[in-house]
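Here it is: the structure, laid out below.
A single protein chain has been omitted from the complex, and every remaining protein chain is retained in its original position.
Moving on, here comes chain A:
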Amino acid sequence: MATAAAQKAAETEPGGAGSAAARAAEQQAAFDEAVAADERIEPRDWMPDAYRTSLIRQIAQHAHSEIIGMQPEANWITRAPSLRRKAILMAKVQDEAGHGLYLYSAAETLGVSRDELLDKLHSGRQKYSSIFNYPTLTWADVGAIGWLVDGAAITNQVPLCRCSYGPYARAMIRVCKEESFHQRQGYESLLALSRGTQAQHEMAQDAVNRWWWPSLMMFGPPDEESSHSEQSMTWKIKRHSNDELRQRFVDICVPQAESLGLTLPDPDLKWNEARGHHDFGPIDWTEFWDVLKGNGPCNDQRITQRRRAHEEGAWVREAAAAYATKQAGAPRADTAATAHGEATA
C-alpha cells in the first residue's frame, strides 16, 4: 500500500528530487499541524532539525542544572541544624538527582547519549542555570533556595508540562509534583527562622536579600534580548515569555514574603493598580551575563567538583560494567549445572 502510494507520487511528480521536496513539505506541514492542534510530538515522529537541536540544548541544560544544583544545598547536609531538617535536605537532594535522570532520559529520546551530554557539561560546551553559581553562606540559604529558587523553577516549569514535545512534558509533570515539596520545605524553614530569635530572623532576611535578584534572573534575559524565545514559543516548547513568567513570580512572592515577616530587597517594589501587577526595580543584567560567561562566585568550584566526581568515579563505572559482563555469562553456567544435576539425580 505504501509502495503503491509512492509509485503514484512518482508518476504525478516525475523526478526524484521533486518528490523528495514534496515529502519534506508534507512532513513539515504535518508537524506544524500537530503543534497547532496542541498535539504532542513523540520521539519517532518527524521534526525539523532546528526543533530537535533546540530541545536537546534546553533539556540537556535543564538536566545539568538539576545535577549541579545538588552542590550548593549538599554543602549544608552535614551541618543541618536538626535531624528533621537534615533528613528533609537529603530527600530533596535525592529528588534533584532523580530530576536530572528524568531529564537526561527525555533528552536521549532525541538521539543523543547521556555520556555525550555530560561530556559537554564537563567541557563547558553546555551550560546550567546561572543560579547555582552563587554560594550558600548560611543555613538560611537552604531555606531561601527552597522558597525562591525552587519557586522560580516551578513558575518556569509548570507551563513546560504542556510543552509540545511529549517526553519533556511528561518529565516536567513528574518534576513539578516533587518540586512543590521543595518549595514548601524551604518556606517552612524560613518561617521557623523568621519567627525565631533575633539572630535567626536576621539570618533569614540576609539570605532572602542575597537570593532574591539571582532568582529573578532565573527567568532569563528580558524578552527583547532572548535569542531563543520567539522560535520556542512558535514551536510551543515555551508557552510564556521570560518577562511574563518573571512578573508572575514577583506577584506570587510579595504576599508570601509578607506572611514570612521578611522583606524583599527592592525599594522600587510596589503594587501598580493600573497594571494589576507589582512594579519592580531594574535587574543587574551585567551581573547575569557575567555569571553566565563563567565569572560568577562559584562557577569554577561547581564544574571542578562535577568533573572530579566523574573522573574519580571512572574505575567504579568500569568495575560495574565488567561485573555486568561477567554476570551475563554466569546464569547460563548455573542453568547448565542445575540441568546436569537434575539429569544425574
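Please note the rule applied: a contact is a pair of C-beta atoms (placed from the backbone, for glycine too) under 8 Å apart; a residue touches a chain by one contact, two chains touch by 3 or more; residues count from 1.
The working rule: contacts and distances are computed from a predicted model.
Participant: Which name from "1,2-phenylacetyl-CoA epoxidase subunit B", "Na+/H+ antiporter subunit A", "Electron transfer flavoprotein subunit beta" or "Energy-coupling factor transporter transmembrane protein EcfT" does UniProt give the chain that's left off?
Facilitator: Options "1,2-phenylacetyl-CoA epoxidase subunit B", "Na+/H+ antiporter subunit A", "Electron transfer flavoprotein subunit beta" or "Energy-coupling factor transporter transmembrane protein EcfT" considered; the missing chain's recorded name is "1,2-phenylacetyl-CoA epoxidase subunit B".
Participant: Which of A:Asp45, A:Glu188, A:Asp243 or A:Asp279 sits in contact with the chain that's absent?
Facilitator: A:Asp45
Participant: Extract the touching residues of chain A with respect to the undisplayed chain.
Facilitator: Residues of chain A in contact with the hidden chain: 1-2, 42, 44-46, 94-95, 98, 101-102, 105, 108, 113-115, 171, 174, 178, 314, 317-318, 320-324, 327-328.
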